Each structure stands twice: as C-alpha cells, then as structure tokens.
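For subunit A:
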Amino acid sequence: MIPLSWYLIAAAALFCIGLFGVLSRKNAVSILMSVELMLNAVNINLLAFWHYHTQLQGAGQITPQVFVAMVFIVAAAEVAVGLALIISAYRRRETPVVDEMTLLKG
Partner candidate 1 sequence: MSFWRDPINFIIEWAKGLLAGIGWGPGWATTVGFVIGAFVLAAGAMFFVVFLIWYERKLIGRLQDRFGPNRLGPWGLFQPIADMLKIFTKELITPSGVDWIAYNLAPVLSVAAVLMMWAVTPFSKTFFGVNISVGILFLIAVGGLGEVGIILAGWGSNNKYALVGALRAVAQLCSYEVPFVISALVPVMLTGSMSLVDIVEAQNPWYILVAPAAALIFFIASVAETGRAPFDLAEAESEIVAGYNVEYSGLKFGMFFVGEFLHAFTASFIFVTVFLGGWRGPGADQIPVLGLVYFMIKTFIVYFALILFRGTNPRFRIDQMMDLNWKVLTPLSLVVIMVIALVDRLFASSADWLRTVILLAANLVILVVAERLIRRGVKTTGLEVGSRERPVASPDNLFIQPGSGAKG
Partner candidate 2 sequence: MSGLQIVFLIVAVVTLFSGVMVVASRKMMHSALWLILTLLGVAILFATLQAGFFAIVQVLVYIGAISILIIFTLMLTRRAMDDEHPQVIKGWWLPAVMAVILFGLIAGFLATWKDFQVMLNELPADAENLAAFGSALVNPAGYVIPFEVASVLLLAALVGAIYIAAERKEKVG
C-alpha cells in the first residue's frame, strides 16, 4: 500500500540524476549509462500508472505494458548502436571523450 506519489517522486529523481549525467559527463559511455537511467525512470512511471489505472478500472491495462516493452526494445537497440559508434570513434580518434571528437570528417 504505497502511495502513487512515492513512485513518481523516485522516478523524477532518477530522471534528473540521469539528466545531470548526460549534461555533465565527458565520457561517451558515461552519457549512454545516464540515458539508461532516464529510460528506467520513464519505465517506473509507466508501470506506476499501469498499476494505478488497473486499480481504477478493475481490469488489466495492456497499453502501458506495450509501452514498457517498447522502451526495453528501444533501449537495447540504442545501446547496441551507441556502443558500436563509440568503439568505432575510439578506433579512429583514440578517445572516448565527446569533447575531443571535434572533427566532422572521420
């Protein structure tokens, strides 16, 4: 019997931590990890509202579950491509730091 507000506050805090990470970290891998934190915060919110609506309407809601599944899929795809890009950039520029990737030409 947990208030809905606790989940929403926790998710908002996690989202803001992730946002801080994305804006302030130098390393590209770090930025990806922070993005993962933000996506997780979104998932907490979606599932909290799934619980809330299921409770309101008395029947299981499908749409939030589909959204959560999509977030999982997109996160997996994003990490795979993002890390491949980081490895590729590291190979050419010998750095994973985004500030040093200053040239448009590979």
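Just so we're on the same page, a residue touches a chain if its C-beta (ideal position, glycine included) is under 8 Å from a C-beta of that chain, and two chains touch if they have at least 3 such contacts; residues count from 1.
Candidates were picked such that all candidates are chains of the complex that A comes from, given by their letters.
Source: prediction; values computed, not measured.
Participant: Have a look at 1 or 2 and point out the one touching subunit A within this complex.
Facilitator: Answer for subunit A among the listed options: 2.
Participant: Under the touch definition given earlier, write down the residues of subunit A that touch candidate 2 in their complex.
Facilitator: Those in contact with candidate 2 are residues 1-10, 12-21, 23-27, 29-30, 32-34, 36-37, 40, 43-44, 47-48, 50-52, 54-55, 60, 62, 65-66, 68-70, 72-81, 83-88, 90-92, 94-97, 99, 105-106.
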